[in-house]
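Here the complex is missing one protein chain, while the rest keep their positions.
So that you can tell them apart, the chains are marked A and B in the order they are listed, and the count of residues begins at 1 in each.
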């Protein structure tokens, strides 16, 4: 796209050569072919050294610019508009079933559904109006996919999984696996005896839920593992059997929730945090990155960190312990000297 | 299913309306259409406020019940029976090869094998009697799958992988990847030089092993990465090259074991724990959640926690350090006062 076309699109004024622009990037990351932006004169030096081919600048920018500039009233908003224009086009997933898809005759499909190549949908499944099921997806027996839900390639839904409306399920998500359910005992001769516990329930996902790449959510032992509406789950998250996430919560990448735990409304579980099984996290609680939560959190502390989980204040006290010890050591030394002098 | 049919199935007595039942759930999680259970009068209040459509109750239950009840001698056992009746039917994987599967002519297959759509099996592979290989699986050259083993959709087995009998391999498992094997050095001019170490070995999985969704197990550099019999591995676990898990152990979700480490018999590695490379964990040791193990564990401590790993007692001492410091501080203050008074 020509810089002049971008200028026109954002209602700006082109200064300098009419270069070809391919992408947006920050001033430091930018390279030839990129457009960047700067709104604050204190970043003048960064503009001066950018490798971008063009920069959105305020109309009254007075410092030098080493490349083409596009003068606009709001450089950040202009860059956002440019980003949309320069973004790879969102692929069109037109209604229709790809001829290679293997779909059981009993599957019920709403209007306008898109089914990609090599996707398998087993008997008794229901696909809601306008749903997009991309390539190489597996949807097991009796699953149900809500209206407008978008499933990216290579997702697997084991039998009986229920997906709400307007969900987004990213590549490699695994819903309805058996998870870890075993009894572990010792035989009469002292040997370890391990038996599988049947996992008879399902996974049920509420409306508006988004689930990130390669995340895994296990089917319930009995009943349902439930992810409430508008919950947003990042990549590589693990959610055990019979977990209940009430809704409007976020679970960031690589966090994990063990079996039968309940996460309240509006919680935020940060990256790599781990939450034990059979406990409750109160509404609105935030669990910090890498935090390990062994017991229920009643909401008296709105943010916990550490492993095991504690308040910021308690964590600070542990971190400061060595400094405090040095101080006490010095005081004791003084006392000893004073004592000797008496 | 009608509540009356459930009552008949468990040998119970129906009290109240003959409602339609779709699923089982705990008293608090239950919603309309669910059957729940209560065996203990101390949970009377929970029965009173449940949203379930029916509840299994003891024969002598005297408190009120807001919905249909089914009186039985053992409510929890009755609910387990109901769960089995109400569970999504386990899909039938009848013997036979789906016409879309791409199977090399040299592949040896036992009797009664099921191969799903879009599965690829490369030359020289052997599939044991009664094995179930579901849809969209990739089985590389020379792999071997034991009798009765069940592979769920979208699993990949790189060349040479050996799977024992009666294993269960869940969706998205990756066996036999190269893992992380590089030499890292500095060139004469100080630049980083990184070279790939060929990974010449295989992955070998013993009998009765279960591997959870999206778990990854790397092929050996030389010889085999070995997972011993009856080991149960949860979702999103990482096992490095040349690791040896002797058998009858459990590895919970998101835990990781680095290269060439040996895990003894009957160990339990809890969620998000990490075990360094080239060490040994003695038989029967448990490694706590999020624990980081930098050195071999000889079994003198049967349970370790923390990062780096330590005994529960040592962990408690660190956590209590701030409290101890406050105490010492108070004592020093007293001493100073006493000293001043002398």
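One rule holds in what follows: contacts are C-beta pairs under 8 Å (C-beta built on N, C-alpha and C of every residue); 3 or more make two chains touch, one makes a residue touch a chain.
Note that the structure is predicted; figures quoted are calculated from it, not measured.
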item: Touch with the omitted chain, as defined above, among B:36, B:214 or B:249; value: B:214
item: Contact partner of the left-out chain, one of A:44, A:100 or A:296; value: A:100
item: Omitted-chain contact residue, chosen from B:97, B:163 or B:202; value: B:202
item: Of B:14, B:113 or B:258, the residue in touch with the unshown chain; value: B:258
item: Option from A:1, A:23 or A:46 whose C-beta touches the chain left out; value: A:23
item: Missing-partner contacts on subunit A, residue numbers; value: 23-26, 29-30, 34, 79-80, 83-84, 86-91, 98, 100, 116-118, 134-136, 152-154, 168, 170-172, 210, 212-214, 230, 232, 234-236, 248, 250, 252-254, 265-266, 268, 271-272, 289-290, 306-307, 318-319, 321-322, 325, 328-329, 332, 335-336, 339, 342
item: Where the unshown chain meets subunit B, residue by residue; value: 100, 102, 118, 120, 122, 136, 138, 140-142, 154, 156, 158-160, 172, 174, 177-180, 182, 184, 191-192, 194, 196, 198, 200-202, 214, 216, 218, 222-224, 226, 236, 238, 240, 244, 254, 256, 258, 272, 274, 276, 290, 292, 294, 307-308, 314, 317-318, 320-321, 324-325, 328, 331-332, 335, 338-339, 342
